[in-house]
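And then chain A:
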Amino acid sequence: MTNNIIQVQGVSKIFGGLTAVNNVNLDIAEGSIYSIIGPNGAGKTTLFNCISGFYVPDHGTVLFQGLVLNGRSTDTVASLGLSRTYQNIRLFSNLTAIENVLVGQQPRLKETWVESIIRTHRSKNEEKTSLEEGFKWLDFVGLSEFADSIAGDLPYGAQRRLEIARALGSKPSLLLLDEPTAGMNPQETLEMTALIRSLRDKFNITIILIEHDMHVVMGISDYISVLDFGNKIAEGKPEEIQHNESVIEAYLGPGGAALAQKYRRKKAS
Partner candidate 1 sequence: MKAMKFLAVFMVLALLLAACGQAAATEAPAATEAPAATEAAATEAPAASGAPEACADALGCAVFAAGDVIKIGMGAPMTGGNASYGIDISQGATIAMTDAGNIDGWTFALDAQDDGGTAEGGAAVANKFVADPAIVAVAGHIFSGATAAAMPIYEKVGIPMLSPSATNPALTTTGSTVFNRIAFTDLNQGNNAADYIFNTLKVKKLAVLHDGSDYGKGLADIVAAQFVKDGGEVVIEQAITPGETDYTAVLSTVASKTPDAVYFGGYTAEGAVLVNQMKTTGLDKAIFFGCDGTYGEDFLTRTGANGEGAYASIAPASPDSEAKTKFNAAYLEKFGKEAGSLSPYTWAGYDAAAALAAAVKQVAVVADGKLYVPRAALVAAVRGLTNYVGLSGTFSCQSNGECNVDKPQFVVVKDGKWTNAQ
Partner candidate 2 sequence: MKTLIRQSIRTGITFGIVQVFFILIAFNTMIGIMLAKVSGIKNPGEIPAPKFLIAYTILMGLWVGIAALSKKKSLPAGQKLVAGFTASLISAILVGLLEIGMTAILVNKIFIRDFLTVLSFDFIKATLFGLTPSMGILVTIGCILLGSLVGVGLNILSNLHAVQEHWKKDLAFIKNISEKVQYSIHGKYHLIWQIVGISLLAVAVILIPMKWGSYWNYVFGTVGLYVILGLGLNIIVGLSGQLVLGYIAFFAIGAYTMALLNAPEPHNLMWGFWPALLLGVVLSALSGLLLGLPIMRLRGDYLAIVTLGFGEIIRILLKSDVLTNFTGGPRGIQNIHGPSLFGKPFNSEVDFVYLIIAGVILASFVYNRLQQSRTGRAWLAIREDETVARASGVDTIKYKLLALAIGAAFAGLAGGIYASRNQFTGPDEHALMASINVLSLIIVGGMGNIPGTILGAFTLKGLPEILREFANFRLLAFGALLVFMMLSRPEGLIPSHRPKYSKPKETAADLQKKEVPHDK
């Protein structure tokens, strides 16, 4: 049996009259890189929000390592080992980079406020190790030299990576990345792809990815689901998705499949 780290079972989310996510099922294997793609407004981020606890689904359940996540507050979800980043970067922009990463470690720390005041042996140790780990994460995403810079002042690409470092602070077993390469140039995109891959390879973190850049998606995904108007219209390995007609139609509109066929043939010839 494959070890499914997360199971999305029949999840729907309705805003007013609009069904943003409709009866979506996902089974995501541990240690995989799983991409969710779809045109703008397809409900990808809403689905993300349902998984990470920002929204409570109207129907269906989300199981994480066998535990039901529905209705859990986001901080509980985070402490269970599920971290995320955001489509439009949401760093603590007046804090320094290292402080951002230290905040990310919150769910694992045990120091209480009384200990903070008295500064016990344990709290000293904890502070020291969390600082060490924080710097290691900054190193890992290549930002150690910016440790004391204000997060809001960092260049765009660095902010994206810092967001990932912050999410890693809680030692997650599942990481949700919402368009991690949006707005990056090809070089930065390459680096980001490598970073994502090494996260899985080195630390066995399962990764769910929302992404528009098909090069990235096809390059690193183990498995892909496609959403359109809140419905899952296809899933499969990258090659399968590439040739799935309903996917192409979703992206290119009716008649798109034929168009793509023609284009592909042309390219091949």
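In picking the candidates, the idea was that all candidates are chains of the complex that A comes from, given by their letters.
What we mean here is this: contacts are C-beta pairs under 8 Å (C-beta built on N, C-alpha and C of every residue); 3 or more make two chains touch, one makes a residue touch a chain; residues count from 1.
Please read these numbers as outputs of a predicted model, since none were measured by experiment.
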Item to check | Identity of the candidate that touches chain A (this complex; choices 1 or 2) | outcome: 2
Checklist entry - Which chain A residues qualify as touching candidate 2 in the complex? => result 52-54, 73-75, 77-79, 83-84, 86, 90, 92-96, 98-99, 102-104, 106-109, 111, 113, 116-119, 123, 126-128, 130-132, 134-136, 139, 144, 147-148, 150, 166-167, 169-170, 194, 197-198, 201-202
